[in-house]
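The complex appears here minus one protein chain, its other protein chains still in place.
Order of writing sets the labels: A and B. Residues in every chain begin at 1.
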Amino acid sequence: MTRLTPRGNLLLGLAALVLASMPFWAEPYHMQLASIALVAAMFALSLQILVGAAGLVSLAQAGFFGIGAYTVYLFGGRVSIFISLPGSLFAAAVAAAAIGPLVLRTRGFYFLMASLAFGQMLFFLFHDTSLGGGADGVFITRPTMIWPVSRSARPAVFLLLNLASLSLMYLGLWWLMGTMFGHALAGIKINEDRMRALGHDVQRLKLAAFILSGALAGLAGHMAAVTDAFVSPELLDWHHSAEALLMILLGGIGALHGPILGAFALTLVREIGQSVTERQRLVEGVVILAAVLLLRRGLAGWRR
Amino acid sequence: MTPAILRARGLSRRFGGLIAVADVSLDLCTGHAHAVIGPNGAGKSTLINLLSGAAQPDEGTIHLNETEISRLSDWRRSRAGIGRSFQRANVFPAMTVLENARLAAQGAARGWRLLRGAESDPETLGQAFSALDQVGLKASATDLARTLSHGQRRLLEIALVLATRPKVLLLDEPLAGLGAEETAPIVALLQALAMDHAMLLVEHDMDVVFAVASEITVMVDGRVLESGAPSAIRASSAVRDAYLGHRA
Partner (left out) sequence: MGGFLVQILNGLQYGLLLFLISSGLTLIFGVMGVINLAHGSLYMIGAYLTYVVAGATGEFWLALPAAVIGGLVLGAVLERILFQRFRHRDHLDQVLLTFALILLFEEARAALIDNQFHAVQVPPVLDFSVPVMGGFAYSAYRLVVLAICLAVAACMVAFVERTRLGASIRAAAENPEMVDLLGIDARLIHTLVFAAGTALAMLAGALAAPLQSVYPGMGDGFLILSFIVVVIGGLGSIAGAFWAALLVGLIDTLGKVYVPQLAGIAVCGLMALVLLWRPTGLFSRA
């Protein structure tokens, strides 16, 4: 998986600045749309650590996203965001640390199916039991920020919060992929057996990636809960995991910044689709088919 | 001979009804190359798998410097000093030669050390360059592995093993598929490597075997037919019979 050069990062940074300036010129609806795209980008980026970096295609990601989101609900809204955010990260990381050793005992097809089943287990946990406040979802009280946010200021504040989160996540991962750990994941993706023969503790490396990926998905879920003030078990459903995969495919599986491009592209397509027809599933189905059949390297690949 | 650093005793492995290796014992000593030869299907590759940890023996023991390692997994054995090369070049095609070597060199890295920059860590770079230098691939450091010639790929294969700083070298047909001109430099390399490592060499080319090895074990149908000094093996009629048609 490639990383952008510092110059490429600069371009991304410019795009981020444009987004950051939205409170000055954009309508609240568009800022909300941008927030949706940013949260989706964080979600997809968290999965890229597994898919793009290590070659592990997982369908459990939504489970960790949902844990991050529901942690906000479980806190009850009395806490500061400086507590809820690490709380969500930690809860999702714990879940990933529990599931990781089991699901990573499998490889290939088994891994995909095992991850699907574990993700659904988390879905059932919030859908069937009283832990999640009900199968239809619940409204939540947002955690408190440094100073109170008025209703009219919300779209702008959340936009900036989400932008800051995504930027930190991306920069952190950009650095990580340049370390020996990041390179080891790349080696595992290409030739796992040789990596073992060369002395790498492949299981532990994969587990570390899995836990990190889960924790970051929890972060994305936290931001979703804070932005929407609503959580539902659907957030943990495997269809949601498949959407993260779609965003990665759209943006380019071979590039770290691919998921960001993919998330914005998908959000845009959905927005356009909704204004054209009611048959949303048809739109999405066709988009996916087109992407799989035509986009061999994703949007990021086109730049090359 | 110096004391053996790798001792295998009574190794056996069966796959379903097929006996791949039966009651094989051998010693590897630093400074010496021990060749294992035999017809196809004799169990040589399985033997290497058993020694490297890619497969577990049904019976028998393996000791590395008095420590029993028979049940140790392959990556732990690599960290303990047992390096193994593959018969079919098993490199990372999409990466450069240097990246390949670096990946090998960082195999034993663990914990927080993994967060150091991959391209700047001095220890990893040093080991990687040293290995490439030993096999003569330093000049090709920035070439993509998939663009290498067959001979260069065999050299990279060996470099990967060397980058892990092994004490024991298990080489599985390092000269497979090479022409005469490409063979000579590798033979010189093997002779040099044998002086500092305990080497096991599986090879079909008898000239190479006699040039490099100080001890030869002949395997047939999973068992040791005969074992000893090259001159004894060369003279053995039993070995000649096993290799029908081979010019001794």
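By definition in this document, a residue touches a chain if its C-beta (ideal position, glycine included) is under 8 Å from a C-beta of that chain, and two chains touch if they have at least 3 such contacts.
As the structure is a computational prediction, the values presented were derived from the model and not from experiment.
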**OP:** Would you list the chains present here that the left-out chain is in contact with?
**Re:** A
Subject >> Per the touch definition above, residue among A:12, A:112 or A:190 touching the missing chain >> reply: A:112
Subject >> Full-complex contact with the absent chain, from A:140, A:248 or A:263 >> reply: A:248
**OP:** Kindly state which of the options A:83, A:102 or A:276 is in contact with the chain not pictured.
**Re:** A:102
Subject >> Residues of subunit A (touch criterion as defined above) contacting the omitted chain >> reply: 51, 57, 59, 102-103, 105-106, 108-110, 112-114, 116-118, 120-121, 123-125, 127-130, 238-239, 242, 245-246, 248-249, 253, 279, 281-282, 284-286, 288-289, 291-292
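Quick note on the criterion: only the chains that are shown with their structure count from here on.
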Subject >> For the subunit A and subunit B complex, residues of the former touching the latter >> reply: 176, 178-184, 186-187, 190-191, 193-202
**OP:** Would you pull the subunit B residues touching subunit A in the complex into a rising list?
**Re:** 52, 54, 73-75, 78-79, 84, 86, 90-95, 99, 102-104, 106-110, 113-119, 121, 124, 160, 163-164
